[in-house]
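With one protein chain withheld, the remaining protein chains of the complex are depicted in position.
The first chain written gets the first letter, and so on, giving A and B; residue counts start at 1 in each chain.
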Amino acid sequence: MKKRKLNFVTASVYALILLAAGSWLSIFTVENANLSTLFSQSNLMYASKFFNGLFGIGEENPAFFNAESWGNAWALTMETLVMSIMATGFATICALLTVVPAARNVADGSLTLVKKWHGRISFGFIRGGYIFSRAVPELVWAMIIIFIFKPGILPGAIALALHNFGILGKLCAEVIEDLDSRPIRNLASSGAGRVQILLYGVLPAALPRFLTYILYRWEVIMRTTIVVGFVGAGGLGQQFKLSMSFFHYTDITLLLFFYLILVFAADFISEKARYFIK
Amino acid sequence: MERNWMSFELHKRKILSLILGLAFAASLFSVEWNSELIHNGGLTTAKQIGLAFFTPDLSGEILILALESSWTTLSYAAAGMSLALIIAFFFGVAASGVMVSGEKNKRLIKPFFRSQLGFMRAIHELVWAWLFVASIGLSPFAAIFALAIPYGGILGRIFADMLEDVPQEPIRALEAAGASKLQALWYGYLPMVRASITSYAMYRFECAVRSSAIMSFVGIGGLGYQIQLSLDDLHYDEVWTFVFFLIILVILIDAWSNQLRKRLIQ
């Protein structure tokens, strides 16, 4: 047994090294990428022009000295914040509605001592949905959603929620699977019904970790808001793309600045909140 | 007694849940809920996209294209991750402060490297990609660097955390036996964090595949690029074919990393 274990691990390590080597090889040969051309004269010029642009060197009226641009960026920041909260909310609601049958110990009846004939089926179905939803990146969801909804923060929130629904669902289902079954079985033997077991046994034990995961996903969602914005799903990202297209590089600096503030603020708030419920 | 029931300690979780719920409810007011939200014919499009899900385009031409793009996506992810690991190793070791002695030096060095790691991962990989494309042009390296930086940042942060959490007794024993800082790193710290950092890196590799797929957005090839092209041509059946390939790729790596994790952590 021990030997097989070792073999799998070593084989995996070799396979990973091979994969990395093969990847670099195919990038250099098949795609003909060349490191030296990266630092060619023209590229250097573009790069310096771009970075000078970002810092507003030689710019008559850089955006970060312009009150109107600040106001505009601030409004977009608020919009992005709202989008991230909405996305987290949608994802949480959908995940919580589906999470109970998605836990293995609920599906096979070992947690509540109640076995239902459809346990296995709904377990497989919901878990399949989770995998599907999280395997598709937010941006791809956004690309599809934007065909249905008009640009704005709603399609962005929906796209972010679609991806995070699967992640949150999986994480929360695992929380329920890891729960100590003894108190819950004891509740059942002292006469608690299904909903009562959920209220008194599962929820209090799982809530702190659910909250932790929700806050943690909110941080990630905040980082990703800018990306779904690229395809027209509102917020800082949408403006970022427009400014890129019009070569308004100083706008980009300003937007990136606000984006970083949002990301760091979300990290800070979520960390404080997680500490608060400890 | 009643005063005691109102004690803050008992209700912190409920209060936080309430605050989060209210924030969500408030966010809903920022959207005007009417039919203006949806494109004219948006519902028809939704129906078409939904139907195409069951009839993905499985013609040979598309399948070959999908396979090629899957490899492109995978190879960018693997190359990006290999760079990210190098970044994570050097920055992680520096940010954990295990290589410097003296409290004063540690207090100077750790925050410096930690904030750099924080900056790397604060910016989303696609934003990095855009910055790279704007400065070095459309090249696979733009995608690889764009992946390597934020992933290096997050891996480095986790690596540093793990190094800091290593129990100190074996390390002190090594140092008492005359090991240098470098030897202590090599024979003490690294073996102790190997299993957990490997399983975390595998999990990140799965994320990197997904990120690599969306690099297409700035014009770099791969599955995401094909998805976008098919969407632009309104070929929803092709879209789903490429999406399914992406899902399979992610599931395969997920399964692999689960197997590896199971065997490493026990």
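Convention: a residue touches a chain if its C-beta (ideal position, glycine included) is under 8 Å from a C-beta of that chain, and two chains touch if they have at least 3 such contacts.
In the analysis below, contacts and distances are computed from a predicted model.
Novice: Select, from "Alkaline phosphatase", "Phosphonate ABC transporter ATP-binding protein", "Putative cytochrome P450" or "histidine kinase", the UniProt-recorded name of the complex's unshown chain.
Specialist: "Phosphonate ABC transporter ATP-binding protein"
Novice: Give the residue, chosen from A:N7, A:S48 or A:Q196, that touches the chain omitted from the document.
Specialist: A:Q196
Novice: Return the single residue from A:A188, A:L215 or A:L255 that touches the missing chain.
Specialist: Checking the options A:A188, A:L215 or A:L255, the one contacting the hidden chain is A:A188.
Novice: What is the set of subunit A residues that contact the non-displayed chain in the whole complex?
Specialist: Its contact residues with the unshown chain are 113, 180, 182-193, 195-196, 199-201, 204-205, 207-208.
Novice: What residues on subunit B make contact with the chain left out of this view?
Specialist: Given the touch definition above, subunit B has residues 1, 4-5, 7, 9-10 touching the missing chain.
Going forward, only the chains that are shown with their structure count from here on.
Novice: Taking the complex as given, what residues does subunit A use to touch subunit B?
Specialist: 5, 8-9, 12, 16, 19-20, 22-24, 26-27, 31, 33, 35, 37-38, 43, 46-47, 50-51, 79, 82-83, 85-86, 88-89, 92, 131-132, 135-137, 139-140, 143-144, 147-150, 152-154, 207-208, 211, 214, 223-224, 226-227, 230-231, 240, 244, 256, 259-260, 263-264, 273, 276-277
Novice: Within the complex, which stretch of subunit B touches subunit A?
Specialist: 12-13, 16-17, 20, 23-24, 26-28, 30-31, 36-39, 42-43, 45-46, 49, 71-72, 74-79, 81-82, 122-124, 126-127, 130-131, 134-137, 139-141, 144, 210-211, 213-214, 217, 224, 227-228, 231, 239, 243, 246-247, 250-251, 256, 259-260, 263-264
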